[in-house]
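Take this structure first; my questions come after.
One protein chain is absent from this view; the other protein chains keep their places.
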Amino acid sequence: MSEAAAPASSALALSGVYKGYGSTQVLEDCTMSVNPGDFYVVSGAPSSGKSVLLRIVLGLEPADAGSVYLGGKDVTSKGPQERHVGYVPQSFALFPNKSVRENILYPMRLDKVGKVEMQETLGRVCDLLAIEDLLDKRPDQLSGGQKQRTAIARGLAKQTDFFVLDDPLVGLDFKLRERLIDDLKATRSALGVTFLYSTSDSLESLLLASRVGVLANGGISEEGDLDQVYDSPQAASAMQALGFPSANLIDGGVRSVGSSKMCSTVLGEVEVSGDVAPGPVLVGIRSEHVQVGMAREGAVARTAKLLFTEDVGGSEILYLEVDGVPMSTVLGSESAALAAIGSGSVDIAVDPSSFVLFDPVSRTRVGQGVQHG
Amino acid sequence: MTSPIHDSPVVLPEENAPSQRNDKERRLTISGVIAWIVALIFFAPIFWIFLAALKTDNTILAYPPKFIFTPTLENFAALITKPNVGLYFFNSVFLSVGSVAIAIVVSYLAAYSFSRFKPAGTDFLMFLLLSTRFVPAAAFVIPFFQLFGILNFKDTYVGLLIFYVMFSVPFSVWILKGFIDGVSQRFDETGLVNGASRAHVIFKVVLPQVKPGLVAAFVFNIIFVWNEFLFNFQLGGRNTSTIPVALFTSLYDGGATNWPYVASLGTAYVLPLAILIFFFQKYLLVGMTFGTVRGEV
Partner (left out) sequence: MSSSSAPSSVASRLEEGIPAPAPPRAKSKKTWWSWGLLVPVLVFFILMNVIPTIWMLGLSFYNYTLTSAGDPQFIGMDNYTQLAGAGPLWLSLGRTFTFMVLAVAIQTVLGAVVGYLFWKSNKVPGRRLALTLLFTPMILTPLSSGLFWRLMLDPVFGVINYFVELVGLEKIDFTTDATLAFPAVLVVDSWMWIPFMALMTLAALGSVPKAELEAAQVDNLSFWQRLVHVIIPAGKFIIILGILLRTIDVFKTMDLVYLMTNGGPGDRTELIAVALYRLAFKSFNLGYSSALAVLLLFIAIALTSIYLFVLNLRSRREAENA
């Protein structure tokens, strides 16, 4: 785990945060840092503690141990009122007794913002989220997407440069999410502010994040720029969290053959490099790297049993089984390979370079496959 | 342990009103006719008192009973000129409204604490509160009788107000906690994060969202205090008697029952209750179950 970046330069820094409820430890030594201007996505499985992490950042829950820095200042012992953070809660939490306008103005009314500035901000956030014509409605007159836009607008209306968005798109339908994802990205860069965003949806992480932190086992197992974490994940959890569908993790065994090392899995044996000791390993293979059809030169190939397929809008996930080991792959709905699939079995192939090796205990990266030819 | 009262999903009566209205095209069916007849049978004894209130003394005591007669408002005229009747009504209204208003304020604060902070012993305190309403009133008459004697509270508004506040608190706490539980904590947090004080959250964020609970608590506690007899009888006196006590004492007023008086006073006692039931029918269920069951009828 890297040392927290110097708090002074970061928008948010957590250092060694612990949080437990009764006998369950939710966060253990959680350390992270968010730079100003980041669209920082906390990615993690459901109930991995994302909400707790955000609540600690907001000051809604005290940490059992560790420190929270906002804009370089230690706010660990400060209440939520003193942290000046914009907040979009998971459920919309729009005040049912207030109009959309009053909902959006709420953070500014509490901060006693001047009338002119208030109207300006209102105009700006309404513009960004295209909700001008909803201002006089009541929350119960809005559709789910409109409620969500209003909630985001209210969060953004806070006069600050750090915003927390707790899985705001959960439960919305696919189309709506796509549109809001674009809006959120555009909004963040238009305002030039910092977003801390949590989601368990890898697609949202991939589409939104400039920086990503993967929350697993109570801590940030890996954080960094999205491309870097995606391309060369250093933790098995990061590889799984940033993949749609989730990356395959299968068991493998490494043995030394002369000066080189070979890793065998149900798919076959490939040469691997890195700091790998002989013995069991965990092999990560992204779903999209599992090819269907003819194997390319150097790839390992098998015939897999096709369990079922799932249409996820534009692409099709294939759930497979190889010698009892479940795997998945993904194909475009229009692809020729998909059309060629018969029933019962599928020929699959994986390039050795797609193999990423993790230590089975620490689940950190120890090596990768070597591509020949 | 969670509080036993949370009917999930919480459906406030209003939310269902529009959909209900749509399919409510009035229709008279056989079961509808029978239902109306049943309702009239149940109301008949009260209607008989209403009729008696419009009869003269002789007509009331006539045998066979007179079903058709010339109605008169004499009894009501006599009622309002009776020296103490105004005081009984004032006492009933003052004690019920006054004590319930205080009870709801203190109960709301406590219910907020129980719902949001869940301090140690919350379940036990909620249990104790409910159990106080399940004990026969007669069991507590003696200690109250003596305590009120020591404190010089007998036949004073202060004493009876304090008593009726506590009388109204258990039900209010139960009903309000149920309603506050139904308001997502995300609202509180949205307020706090945006810089609101806890007091702002309590009164400006949560309070407007539990108005139905406040109305239900208010209406039903008013009814319960309006109806309370035993303690007013034992702890009150000529200054603080309420209508039920007046009804009771009139029974033995000078030997024979003064039926014109009882009937007209009884009518004046029942009518406000019937009107409340008519207008606040949707809260009847939560009201009659001490706030533990919510739903529609």
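Per-chain residue numbering starts at 1, and chain names A and B are given in the order in which the chains are listed.
As a working rule, a residue touches a chain if its C-beta (ideal position, glycine included) is under 8 Å from a C-beta of that chain, and two chains touch if they have at least 3 such contacts.
All values reported here derive from a predicted model rather than from experimental measurement.
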Practice task
Determine which one of B:F89, B:Y112 or B:F171 touches the chain that has been left out.
Solution key: B:Y112
Fill in the blank from the handout: Touching the hidden chain, out of B:A52, B:L95, B:V183 or B:V210, is B:A52
Completion exercise
Per the touch rule stated above, chain B touches the missing chain via residues 1-2, 4-9, 24-29, 31-36, 38-40, 42-43, 45-46, 48-49, 52, 60-65, 105-107, 109-110, 112-114, 116-119, 127-132, 134-144, 146-147, 162-163, 165-167, 169, 173, 198, 202, 223, 226-230, 234, 244, 247-248, 251, 257, 259, 262-263, 266, 269-270, 273-274, 276-278, 281, 284-285, 288-290, 292-293, 295-297
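Following the convention adopted for this analysis, only the chains that are shown with their structure count from here on.
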Completion exercise
chain A to chain B, mean C-alpha position gap in Å, rounds to 54
Practice task
Show which residues of chain B lie in contact with chain A when the two form their complex.
Solution key: 184, 186-187, 189-197, 200, 205, 208-209
Exercise for the section: Please name which positions on chain A make contact with chain B in the complex. Expected result: 55, 58-60, 79-81, 83-87, 89-91, 93, 95-97, 106-107, 110-111, 154, 158, 164
